[in-house]
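Some chains omitted; the rest stay in position.
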Amino acid sequence: MKLIMAVIKPFTLEEVRAALTLLGVPGLTVSEVKGFGRQKGQTEIYRGAEYQVNFLPKVKIEVAVPSEIADQVVEAIMRAAHTGKIGDGKIFVMDLERVVRIRTGELDVAAL
Amino acid sequence: MKRVLTACLGLALAPALLNGSAMAADAAPKLDSGDTAWMLASTALVLMMTIPGLAMFYGGMVRRKNMLATMMQSFTVCCLVTILWMVIGYSLAFTNGSPYVGDLSRFFLQGFGANWDKPFLLGAGADSATQTTIPETVYMMFQMTFAIITPALITGAFADRMKFSALLVFMTLWSILVYSPIAHWVWSPTGWLGAGVLGLPGAADFAGGTVVHINAGIAGLVCALVLGKRIGYGHDNMAPYNVSFALIGASLLWVGWFGFNAGSAVGANGRAGMAMAVTQIATAAAALAWVFAEWGTKGKPSVLGIASGAVAGLVAITPASGFVLPGPALLIGVAAGVGCFWGATSLKHALGYDDSLDAFGVHGIGGIIGALLTGVFAYGPLSATTASPQGVNIGGLAQFESQVIAVVTTLVYSGVMTLIILTITKALVGLRVEREEEREGLDLVLHGEQIFQ
């Protein structure tokens, strides 16, 4: 299995979720994060103290999927999260050795 | 002339006399339940300005790690000054003593048991004593809320880096050595500044442009310079963590300010009404002026901007509130909005000091604008009394000069004394937390608490 982690723009979350549901991906986990990258925040002058807002609010999703559908999932996330503007984010794919469903103790693919 | 000085709080009685409020002109002065009711309510309103008003306004502008510590400062100052005022502050400010400071005849509020149910005669014995229609307890309490908010305003300048112990020492000395004397100069019937010097009319400061705002503003500037910049200033992101608190705080300051300004009429009368009206108008004008100036120069109208503008307007109209009409209030507001926007952004940025929450940029600059324009726009009849039927003479150059003197004196005395007090405090307990502690945040380091954990 693969663990797909994507950092996306917050307001694209609903679309991404919808897209994954279509693919029959049963679940995902979401966290609020701050992103630092090419996309630069505007230079704020807050009451005279100048600084660059480097960190931008992003959303991180983590979704475990069977290896065979990993590429489709990456595809789907890309399409749904794409706005074409800098800062759209990244998708990271890692290998996942084991998954357990706490409720039932089911393992791996059965646990997804 | 003499009376003009007491204009600040005394003259309010004049309208009371003129406008047939309960206090008739008969021999024995009586308490007026209506005036007393308004002053009781005003006292509650002004207390609300500091807690929770100022605590939220300042607390909302700092970073998360310092939010509680910042709110703690306003609350602590409120408690500390209450005791100081009861012990000695009130006595030094409002007993006759000399033109420069009061005496100890009200030490620990002695004598309050005797005339708790009689109308208070401010400056009894002095030829310019002013008769009020409220008990001395209420007068003392109303004034206490001013004595509380003034030092609390200073905390905005050294936010994020001062020791809690240093705060206690500094505020104790400052309240006694700086606030009480200046309040005496301007508001005591025997005070020299209110009396007028060089044959000029007395300084006109209705609700505290000099005593409260310029005083706190310059003290804040000195603190900012002495303590130095916050670590990471100009480099780290120091955006306010909770702008909603800042906006709510500004709102409570606005509402409470009705007690501050209209309450300074020491009665529920026509002058109080006019003071409330001009306060509202100047505040709204300043808020819009700031936010439009910001929109034009920075590209976006910010929530923090409109809130700051409102406070700037409240500050500037304070000394003028019992002296001017709606038209001039509008102008004072616009001037304050633009002026303080410049002060809190360009000026601070240019000079490069770190007045964290703009105690000087808003209260210093705003107070100066207001104090000077009071001399320009004062409308005599509002401050007319039997003694001086003209009231504050209108647009007279003399009055303007007198205002300049009051402003300069306050800037110099408060600035120098603040510097001395900081030096003493530093010697006793030190001023600033350790570098590591500042980076970790005052909430955890000083108070062992954290927000949203």
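So that you can tell them apart, the chains are marked A and B in the order they are listed, and the count of residues begins at 1 in each.
The rule we apply is simple: a contact is a pair of C-beta atoms (placed from the backbone, for glycine too) under 8 Å apart; a residue touches a chain by one contact, two chains touch by 3 or more.
If you're wondering where the values come from, they're calculated on a predicted model, not measured in any experiment.
Summed over the full structure file, the protein chains occur with the copy numbers A x3, B x3.
Going forward, only the chains that are shown with their structure count from here on.
Annotation: 51 Å between the Cα-based centres of subunit A and subunit B. Listed in rising order, the residues of subunit B touching subunit A in the complex are 233-240, 298, 304, 308, 344-349, 354, 357-358, 361.
Residue ranges on subunit A touching subunit B, taken from their complex, read 44-55.
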